[in-house]
Structures are given as C-alpha cells and as structure tokens.
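For reference, the structure I am asking about is given below.
As you look at this complex, bear in mind that one protein chain is not there, while each of the others sits in place.
Entry: chain A
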Amino acid sequence: MTDTDRGTQRDRHSAFSLFTQQSLPACKPVLTPEWVIMTFLFIGFIFIPVGLVTLRASHSVVEIVERYDIGCVPEPFRIDKVSYIQDDSIPKNCSLSFKVPKYMKAPIYIYYQLDNYYQNHRRYVKSRSDKQLLHGQNEHGISSCQPVEVNNDRPIIPCGLIAWSLFNDTFTFIRNRAELKVNRKNIAWKSDRGHKFGKNVYPFNFQNGTLIGGGKLNPTIPLSDQEDLIVWMRTSALPSFRKLYGRIEKDLDVDDVVVVHLMNNYNTYSFGGKKKLVLSTTSWLGGKNDFLGLAYVFIGSSSVTIAVVFTLLHLLSPRH
C-alpha cells in the first residue's frame, strides 16, 4: 500500500513479475499412457543389455574359494577348536591344494575372507586413533582407543581394538614345487599409505599385554609401510568380508595344482567365524558378482512386463 508497492504492482511484464505471478515458463510433464509405456520400455531396453554385459563381465572372472578354518584343525582337536587355536605350543601350519579350473590371467588377487566377524561393531570401529596413526606418540588423542590404549602406563602404537585384533594367518603358494611369488606391496589404498598412516610412526609397545589379540608388527617398519595393518584397519562394512592379501603376478593355467602352505593363527573359532582363501581375477567391473547383472536384468524385465501389462489394460479398458 505504500508508493513503492504501487510501483511494483504496475510493472507487469518483467521476468520478476512472471515470477511473482507464478507463471514462469515451466515444463509440466504428465504421465500419459504413451509416456508410461515409453518410459517403462526404455528402462527395460537400457537395463537388460546393461545387465547382460555386467553378467558377462562377472562370468569372465575366475574365482577360487577355499574354506580352511575347519580343514586346518587336526582331527583330534576338532571337538575343541578354541583351545587348539589358543594353545601356542601346537604348530599351526597347514596346507591345502586345489586345481585351477580355468585359465587365470595375472594379476590374480589373493583375499582372505572372514564371515560372522563384526568389524563394523560400534565399539570396534571407534577404537582407533587417526591422530596417533598419523602423528605417532601422543598421549592425548588415544582415549578413543579404549580398551587397548596403554600397556604398563605407556601408550600402545597403534592403539585400539582394530589394530590389536590384526589378522595374522599367512599364506605361501606353491605351483609345480616352485613357489609362486606373491606381491604384497600396494595392497592398501594409496591415500591411506600417504596420508592416514605416518611415515615416521613405528609400532611401539604393541601386543605386549597379557592378552594378545592378533598379529604382531615389526617395530622397525613405519606404519605407512605396514600394509597388512592398513588393509585391516579399513574396517569392513558387513560381518562377512574379504580383504586383500596380495597379488600373484603370474598367469595360472587350467589344471595347475596350487598348494597353499598356511599358518592358521587367527582365532575365529570362539565366535564361529569362517575363514576362506580366495583367489580371483578381475574384470573391468571388479570381482565375480552376478548380483548386479541379475538385478539389472530383473529390473529391466519387470519394467518391460509392467509396460506390457499396462498396454494391455490400457487397450482393453476404454476410457471413461
């Protein structure tokens, strides 16, 4: 009602007035039957091929999975596997062998897979100190590492449950009596090595307590080079997970027999977890995973089905 208001009331055709009159040029999509059918068919025609290509990629991957947690416990100990694994006096070496079903092109990735292992448990995930990992000796930043932060009044490096429970089974691969070389470098993420784990931080006071969790670390190697630790410290998303162990940079032929000598140190028996060894090639998409391809095909074909059903109903029922 003031003069300025009046001024704005008068000018009508500016862009601003289109805005205030709520009549901006707009696109008003409507789901007409034609559009519906087109859209669903379009989704179908995109998804099914994508799914098929994905499936193909997944099928091109050769994957060998060997479970060893039970097989590596000698027969007499199988009743009480927990006391077997906790008894340091019993040697833990074990070997298994398998035949390569298909030609595997290098690089062949070696994973260990744990099941029913809650690396994503809140208590577990929190129990680390990014500060300490990067900067080393620091008494203040380690309160988050409870309950594994100090031992004998001296801080543990690396502290926390995750580091403490480091996976410590080891594998050596033999083909035709010759050892297959396993490259264990560059298995961790580059940014982790470069920016999360300090180059001048060395393990200290680690696994010196009364209760020893998992693997030990060589105190002369800086954390940024302890790739096993770095891989382990990237906590998994789900209770069943794989972690990279190394790479075999030689091709494996069909029917090659690979013998694995392994040290079965890690205790998964007390919580009923499985341990598996996985050898896998990769495609452009990654590992062997049919799910994505199947899901694509499923979504695509349901979309086509909907389109067909819709079309039929549309044609059969007259518009009122």
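By definition in this document, contacts are C-beta pairs under 8 Å (C-beta built on N, C-alpha and C of every residue); 3 or more make two chains touch, one makes a residue touch a chain; residues count from 1.
By our rule, contacts and distances are computed from a predicted model.
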{"item": "Listed names \"Phospholipid-transporting ATPase\", \"CP12 domain-containing protein\", \"Origin recognition complex subunit 5\" or \"Ubiquinone biosynthesis protein\", with the criterion being the UniProt name of the chain not displayed", "value": "\"Phospholipid-transporting ATPase\""}
{"item": "Residue of A:Val36, A:Leu52, A:Val182 or A:Val308 in touch with the missing chain, whole complex considered", "value": "A:Val36"}
{"item": "Selected from A:Asn168, A:Ser224, A:Asn264 or A:Ser303 as touching the chain missing from the view", "value": "A:Ser303"}
{"item": "Footprint left on chain A by the chain that the document does not show", "value": "1, 5-6, 8-9, 12, 17, 20-33, 36, 39-40, 43, 47, 50, 54, 61, 63, 82, 107, 109, 111, 117-125, 130-131, 134, 146-148, 161, 164-165, 189-191, 195-196, 211, 213-214, 234-244, 247, 267, 270-272, 280, 282-289, 291-292, 295-296, 299, 302-303, 306, 310, 313-314, 317"}
